[in-house]
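Omission of a single protein chain aside, the complex is shown with its protein chains in their original locations.
Coming up: chain A.
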Amino acid sequence: MADRPQLFEQTSQYQHWRFTRESLSKLRTENNRLGVDRVLHGLRQEAKVDDQETSDTRIAEATKNLLTPEEELKLIDFYLQRIKIYVTIYRASKLLKPDALDNVKATAINFMKRFYLHNVVFDYPPKNIMLTCFYLATKVENAFMKIEDFIRPLADAEAKRGSKTQTKSDDVLGLEFIVIQSLQFELAVHHPYRAVYGFYLDMQTFIDEKDALRETYDRTAHYIDKSLYTDLVFHYQPSQIALGAFKLAAKEKDLDIDLYLTQRFDARSLELLYRVLDEIQDGITTFAATSNDEAKEIDRKLILCRNPEKNPNSTLYKKTVAVQGDVPYVSDSDSD
């Protein structure tokens, strides 16, 4: 076990995607502030190509409705929750094998969380970013499917709902580079699922109540799933989150795993570990997902404060960006 933390310390996840609570919140605030600046700048640019009155109202509306970092997070969370639904859709249509589900889901969620540390919803609304993160995650987790296969269940679901918009391949692929560059091209993500299985195997030599242990282990998946939506992944290692989830499941199943912990760790590391595990359990149990109503309200505000430079439906985009031919999603045309 001794060289395992060292190995994890070499990963990009440990080196580049770990934050203190303060640094994470500072990054998000700064990101939001710069995003707001870009929205206002974009709107002023738009005023130059649009008539004065329309622009004035638009700027006034936007200023009133600018999202705070907290609102951004809530909206992102709403779409993170939807990844769960998509996983079941692809599973039902047999496009994702059961053995790949956990990893694809967890990686997609992680990609989206990382993406919004380096982007704001004003530039890139979460709906399509979610799909691109999901599709990228299937590739990264060795569960590749063709883009047509990826789109088909979405289109079917949209048709069933009678939705006016229809997701097209370009909606997903057009953002792939935007996403991957924001991930700093670091694609390997480690999740608690494997670590928790390791703990389960290890605990069998210390804990006699085999059935209760089995039930507890089965229940950990529920808590790990919940942990994915939290910021715990930015603060703790997968094995720590795994153990935190194990403690929660054990409490629920009335199983004592402290016996295991006291035999596995010495008193001093145990003291540290318990503090960490408490924080993790706290993080999991206090997490509240964004409700439909909250999301709807934020989405409504977002329509008014999109950055027109990145919004293909804006007057600015149509009159300038598209005309210049600097459309972000062209096929390979550079010949350097």
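Heads up, the rule we're going with is that a residue touches a chain if its C-beta (ideal position, glycine included) is under 8 Å from a C-beta of that chain, and two chains touch if they have at least 3 such contacts; residues count from 1.
Everything below uses one rule, namely that contacts and distances are computed from a predicted model.
The listed choices are "ESCRT-II complex vps25 subunit", "Large ribosomal subunit protein uL24m", "[RNA-polymerase]-subunit kinase" or "Serine/threonine-protein phosphatase"; the UniProt protein name belonging to the chain that is not shown reads "[RNA-polymerase]-subunit kinase". Listed residues A:Glu61, A:Glu158 or A:Glu186: the one in touch with the omitted chain is A:Glu186. Panel shows chain A; residues 7, 10-12, 16, 27, 30-31, 34, 97, 99-100, 115, 118-119, 135-136, 139-140, 142, 144, 146-147, 172-173, 176-178, 180-188, 194, 329-334, 336 of it touch the chain omitted from the view.
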